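Of the protein chains in this complex, all but one are displayed in their positions.
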Amino acid sequence: MFLLLFLLIPVFAAILLLFVKKEQSVNTIAISAALVTLLGAVYIIISKTSSFDAAWLPLLNSRFTLQADGLAKILVLLTAISFPAIFIATSKNQPTQKNIFLSLMLLTQAGLMGVFLAGDALLFYFFWELALIPVYFLCSIWGGEKRIAVTFKFFIYTFLGSLFMLIGIILVYSHTGDQSFALASFKQAHLTSGMQLTAFALFFIAFAIKMPIFPLHTWQPDAYEQSPTAVTMVLSAVMVKMGLYGVIRWLMPLFPTAFIAHSNIVTLLSVIGILYASFIAIRQDDLKRLIAYSSIAHIGLMNAALFSHIQVGVQGVLVQLFSHGINVLGLWIVADIIEQQTGTRSMKDLGGLAKKQPTLAILLVGFAFANIALPLTNAFVGEFLMFNGLFQFNPWMAAAAGVSVILAAIYTLNMVQKIAYGEISAATNLMPAPNKNAQGVLIVLLVIVFFTGVYPQPLFNVTADTLQQLFVK
Amino acid sequence: MNTLEILFYALSAFAVVSAVMVLVSKNPIHSVLCLILVFFAISGHYILLNAQFLAIVNIIVYAGAIMVLFLFVIMLMNIKLDSEPQKKMIIKFIGVLSGGSLLTLLVALVKQTSQLQGKQVLMKEGTIGLIHPLGKALFTDYVLPFEISSVLFLSAMVGAVIIGKK
Amino acid sequence: MKIIIGLIVLWPLVGFLFNGLGRNIWSKKVIAYKATGYIAMSFIFSVLAFLNVQANGAATVHYFDFINTASFKIPFDFKVDALSSLFLLVITGVGTLIHLYSTAYMKDEEAPHYARYFAYLNLFIFSMLLLVLGDNYVIMFIGWEGVGLCSYLLIGYWFTNATYNYAAKKAFIMNRIGDLGFLLAIFWLIVKLGTVSYGTVLTAESLAKLSTTDITGITLLLFVGAMGKSAQIPLYTWLPDAMAGPTPVSALIHAATMVTAGIYMITRSNILFSASEFTQHVVAIVGLSTALLAATIAIKQNDIKKVLAYSTVSQLGYMFLGLGVGAYSGAVFHVITHAFFKALLFLGAGSVIHAMHHEQDIRKMGGLKSKLPITHITFLIGCIAIAGVPPFSGFFSKDEILAAAFAKSPIYWFLGVVGAAMTAFYMFRLYATTFLGQFRGTQDQEHHLHESPVAMTLPLILLAIASAIAGAIGVPELMGGHHWLSHQLAPIVGEAQEAALSHQTEWTLMAVSVTIAVVALLIALSIYRKKADGEPQTALGKFLYNKWYIDELYENAILNPLNKFAGFLKEVVEKNVIDGAVNGTGKLVQYSARQIRLLQSGQVGYYILFMVLSMILLFVIWFNDIAILRFLFQLTHKS
Amino acid sequence: MNAIIISAFMGVVMMFSSWGTSSIKLQRNIGLLGMLLLIGANIAHLTGVWVIEFDTKGMLVFNRIGLYANTILFVLTFIYMWINGEEIDKVGDHTHTADYYAIFFFILCGVSVLTSFDNLLMLFIGIEILSIPLYILTGADKKNLFSNEASLKYFLMGAFSTGILLLGITFIYGATGSFHLTAPVINPTTNMPVEHFLMSAGLILLFVALNFKVSAAPFHFWTPDVYDGAPTVFTSFMATVVKAAGFIAFIRVFEIQREALGYSWFIILPFVIVSTLLVGNITAVFQRSVKRMLAYSSIAQAGFMLFALYGRSIFNNEAILLYIVAYSLATIGVFAVLVKMKDYSFESFNGLAKKHPALALLTTIFLFSLAGIPLTAGFFAKYFMLNALLTAGAGLWLLIVAIVFAAVSVFYYFRLVQAMYFTSGEPAINEIDKKYEFKLWLIAAILIVLGVFPSLLFNYLYF
Partner (left out) sequence: MPIQYYIFLCLTLFSIGVVGVLTRRNAIIVFMCIELMLNAVNLLLVAFSKMYHGAALQVSPASTAGIDAQIFVFFIMVVAAAEVSVGLAIIVMMFRNTHSVDINFLNRLKN
């Protein structure tokens, strides 16, 4: 029953927001709703596994099942952290009709929570789409210049992907013993190996587009660039995790044979994608695009580690799901402050941030190092384990993917250098007083970065049961 | 070849020729008249088949009422008789070709149908085409469609009111 | 013990947090005292730890599990043994002196930046301590990357200068290349052994589990890591550029401590390296080549710090030669002595630069002997020590390596001696040009020349003393010493293999190398005591002056192609191929939309025609056996 | 049977109501009352109460599905009339309200026949009762050349397809000697239907004619022009209730009969489905007029509904019923917004969200339902269809084609969303009162409720 709150709180707050116009109260409502959700998330992290189950579609034998295992918990926590962070960090931004903006954001949150908690395939699909719709509106209304075309591409791309998944769901559903959508029944569906391959492909297309995996990634940089930054934060911190979540939650347990059979090719694709995105990131001048490509590379690594199907690597992914979210969120918040205050994202116009706003520069540097997985930052733990798994799977692939470690250093340091260092540029000089709210959020996030970097054990403990389910038969 | 056969062939030839004339005659009035001839030929066939009721109805309703209506409309419109624009030759050719292919296909089908082999049509005899059995059937087994077709007429009537009213 | 070791590491961390978080709060004085004080505390605890090791032997302490998953575990353990306790002493000792020195050297900086400087420096010490104290490769790797990070931050300390930033970035990236090697080696170990703790990895049992390929692969990868951190060919070019940082940083990081991490790592894993003949050769050859290459370049450099930087690279090469020939304790010995004299030299150079108002070109110096007496004396001691003149420390350590090299192959020895001669030559070229002869700088500079404050000279004096006498810890039995260091390290690296050489040979070798070094230094003195180098004239001179054009080679052979490749991916592949395919699909839909629309011509005649044709098509689809042909056949062959 | 009698009766009442009263409002209310009466009568029939005991002599067979579909269609018509009342008055020369309602009732009589016929004669008469009034409705805007043109086109093509239909029925009669829908003769040795070419040819002709009625490609050509040219309110009716009735008839004919076609059914039906999806979706992408886009979209939706014919899985009936409801409600909703627009170009919707946020939201919900986005009934409609298809053993490729085109459909539905929300401009829209908006909200609410609990629709199907 408790889990239902993760859906209800954001939805109620979203509806409430529609009727509130005053800016101050709009912010307050959104932030407090998000914070309450965060409290809830912290509670389920420390509490035992809980679940919720209610009848929904008796005709189809689909139930409204929510369940929180380690994987769900960690992503719920990430979502719950991200939204208040985003709301507070961007509370100074002034989009038109802010109440609707925030309302849609909260709906997105509800959708994401649903995706991560759903224990029923049809419900999962539902939330999968529902998380997308508000984002479509958010991006198209409040985005950049080319927002309509870009968002549309993004929408159609992901929508097509999810339709493939829908077929996959129907396919598996029709082969379940009890004609049910429950995750447990899906796991016991009688699929021939050929059927597994097909269903695997159908599911994977949806996940691959969402992550995204090379070469299905081209919607992402454009979408990140054109979306309002608050949305970009959601997209890259939480939404891309939907794909990885899907792989862990559905692909791995449902289609073990097909999963193993495809692991080589998918891993190879991911590794190519890692290098490809890293190389492109080196040449980016647009701050947002750079982070976007960097994110593609990181997600590629996570996917590669998943498909290598080595326990250590998967453990790494489970941790990294959370860590990457925090890191990239931090980077986006910094990017947002810079864009809001200087009016540009082009790194060649920036410079001297360390002189103008030292604190922000330090925070930027902090997240930059987290982005390149420096030890004692959270990303190191995940990446170390993931590379480890990948190495066990195939040393050469690990070595190739490892090159991205170097490339990441190149582009991240380029970014740091161009933004923070050097003399104060004309654009940087325009920056007003530091944005205290955002910096506060960043500091909290940075504390999380270093805490989980030094002592990641809580993350391991939370995800232990998922790992157990995946690997211990 | 007995009389029936001769009559059959004659009527068939007559019907087909008249039908073709409907197509080829440039003057719409001629077309109407040719079509009336086709209907007469078909009525002749009905008589051959001893479907007397239908033969009469065909003459009255079709050749009489409907075609007169056509004729009336054509007259009313007072279209310049010989200047009806023609379709391009190529379209006509394609039209004939498709009609021909359709015919070929259907004929081929019928020839392939083993169940129809050797089936004979009862000529002259049989009483079902007479008005008495037909009337009886119409008002017993087929009274429902008969009643419902009145709805059709009603709606056509309303339609004529809607469309025809200035 | 657990607390002592913990505190060694914690003090610098506290210093970092104190300075980092309080940079806008504290005054410069507080910052300076605290920063230096924390490192001094760390030093004191290091001494305690050292004594403890002396008394009770090695100890491992467990704090918490860094990573503990179902299948795999990395404890956060520290280990103090002879090797790490020695390194602790060097790091914290030299570290303390350099902190002290820095308080004066950096006094012109504003308080927040001053704090930032010390925060970085403290963080560096923290990382370095993690590196040496860690009980497994992962902890070592954490420190390993941490020191790289601090190096990056400190090289780019003056962040408004683009060149410095570039140098910083270059340092970090080159280090990262090495780090990747290290990381892969760690993974390899994990795959094969399932653990990274020294206690299990570095044992004979583990060695037995590894095939030759494994060992060679792992050691080569580890060596790649060492190459990056310790500036060996081909990853050495960052170190000279790293001189962009403040001079004390160069002394601490790029001379005394961080760059020796590679030596520490290989010494730590000596069991593995000794097991692979091939790797040992590679290490020796790379070390020797680096030693010679850097030495040749140093001969023609005019920037006081650059000379010292190439000298460092060269000396590191020596150490790797030592490692490659199996003289692990010799290498460590050289690390220690080198830490003293190279820190001394850098700090001396810093003192000179300080006096000269940030002038670094030795051609514009000269005759500083009288103006900066303490600096002069200590610098001279440093030069003698590095040149390998007995009884200064450098002699003993270098000799131990050369002797071991001779035992392995006379060619190694010969080339080593050539390198030593060059070392003597360029060091005394540096010394002579800087301190002897006439002052060649501006009036203004001359007017302001003065000896540095005591906070700077005190470290110089202490380090000079250390440079002079540190050889004592490794005086070979041959010369009546106890070879204390070698015995110290014996539990870790095994007994030194001196026995391979007869005493006769050893004495001869020593004599030859010392003679050649002295001759070289005298030549240098005689050439440069009056005048400085002009622009290089000869082709060779230019070649050396331009550092073998290695930077240009890297630029053109690696960086530019990669950059072009990245540009190609971005502009061509991404835009036209991949996105092109996606957008192309959209375009295709729109194109076909426009075409199919035309079917809807508006002509009812066409519509019906299409309907009839479609109907025929349906019939054909359904009637797809050759019914029509059969029918046509029947028509023509009517019986 | 109740429905047929009452609808015919109500038609007559409406015909004469213009004599009895000149108040258009009263006429309208009589119509709505009649609709309620009709729905009541039909529900009475569902529960077994007959107005007049009548022996249909096997002409009609009333089963639960048919009656339930009938009820649904009546309710849809009621909603349609309720919302569009004022717009219906305005069509043509503003004097024919009663006549239009009369025609609606006659059409519903045809619908009732089509949901219960068991004899091809009744099929023929039902289709004609459905079609002939439609020709008139299409041309109801007499002064409008588009309306005239559409009407004539519709009439000519409709009459032609009647010819095809009759030839098909004749063939079937020739093969079986009966007009009754009967199971094909099974050869006991092969357990396959006996091959009878005449029967098959008849079925194919019937298939063609019915495809024409439900506007499936490649027999769809009349649809865009007629839907475009007809008065917009009537397009709404034609595209929803009438088309749905066509599908019910289609299924009734082919549920069993198609066995006679053997496996070739699984060649010709996919052919039609794929071409319908292709033509409908692709052509809709490039339309400038929203009305015409909706016409193509209705072709595309027909492609999805044809899936119900693919197999005889138990899900078919549910799928088609839900699809009819989802599709019809959403279409009625969109058209109800459309009739309020001054012109039908996409540009006229620009900035609607700013001026009428509620209306824009409503339109979006309708479009989402059409596109099959979750939380709207359209999603489950598509879902049930795909499920039925898969259960019927269709190849996966057919499903993939279906979803690819579903994705394409997002292309054009969302163009309208983009215009409303993301493009600034002054919407060309007439005044809309709260009452009208409320009615639209009701539709949206039904769509969403069915989008969350689709089972509600079926609870009464099997009690």
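Should a chain be cited, it is by its letter among A, B, C and D, assigned in written order, with residues numbered from 1 in that chain.
Going forward, a contact is a pair of C-beta atoms (placed from the backbone, for glycine too) under 8 Å apart; a residue touches a chain by one contact, two chains touch by 3 or more.
Computed from a predicted model, the values in this text were never measured in an experiment.
Chemist: The chain left out here touches which displayed chains?
Modeler: B, C, D
Chemist: Among D:139, D:311, D:427 or D:454, choose the residue that contacts the chain missing from this document, as touch is defined above.
Modeler: Within the whole complex, the residue contacting the unshown chain is D:139.
Chemist: Name every residue on subunit C in touch with the hidden partner chain.
Modeler: 597-598, 600-605, 608-609, 612
Chemist: Just the residue numbers, please: which parts of subunit B touch the chain that's not shown?
Modeler: Residues of subunit B in touch with the missing chain: 4-5, 8, 12, 15-16, 19-20, 22-23, 28, 31-32, 35, 38-39, 42, 45-46, 49-51, 53-54, 57-58, 61-62, 65-66, 69-70, 73-74, 76-77, 79, 84-87, 91-92, 94-96, 98-100, 102-103, 106-107, 110-111, 116, 118-123, 125-126, 128-129, 133-134, 137-138, 141-142, 145, 149, 152-153, 156, 159-160, 163-164.
Chemist: Which subunit D residues would touch the chain omitted from the figure, given the whole complex?
Modeler: Residues 121, 124-125, 128, 132, 135-136, 139, 142-143, 145-146, 148-153, 155-156, 159-160, 162-163, 166-167, 169-170, 173-174, 177-179, 224-225, 228-229 of subunit D touch the chain that is not shown.
Heads up, the rule we're going with is that only the chains that are shown with their structure count from here on.
Chemist: Roughly how far is subunit B from subunit D, centre to centre by C-alpha average, rounded to an integer in Å?
Modeler: Distance between chain centres: 32 Å.
Chemist: Could you tell me the distance, in whole angstrom, between the mean C-alpha positions of subunit A and subunit C?
Modeler: Subunit A and subunit C have C-alpha centres separated by 35 Å.
Chemist: Taking each chain's centre as the mean position of its Cα atoms, how many Å separate subunit C from subunit D?
Modeler: 76
Chemist: Among all residues of subunit A, which ones touch two or more of the remaining chains?
Modeler: 156
Chemist: Can you list the subunit D residues in contact with two or more other chains?
Modeler: Correct list: 201, 411.
Chemist: Spell out the residues on subunit C that touch subunit D in their complex, using ranges where they run on.
Modeler: Residues 589-590, 592-594, 596-597, 599-600, 602, 604, 606-608, 610-611, 614-615, 617-619, 621-622, 624.
Chemist: List the residues on subunit A that touch subunit C in their complex, please.
Modeler: Against subunit C, subunit A makes touches at 153, 156-157, 215, 217-219, 276, 279-280, 282-284, 311-312, 315, 352, 354-355, 358, 369, 374-376, 380-381, 384-385, 387-388, 391-392, 395, 398-399, 402-403, 405-406, 409-410, 413-414, 417, 420-423, 454-457, 460, 464, 467-468, 471.
Chemist: Please name which positions on subunit B make contact with subunit D in the complex.
Modeler: For this pair, the touching residues of subunit B are 106, 109-110, 112-113, 115-116, 140-145, 148-152, 154-156, 158-159, 161-163, 165.
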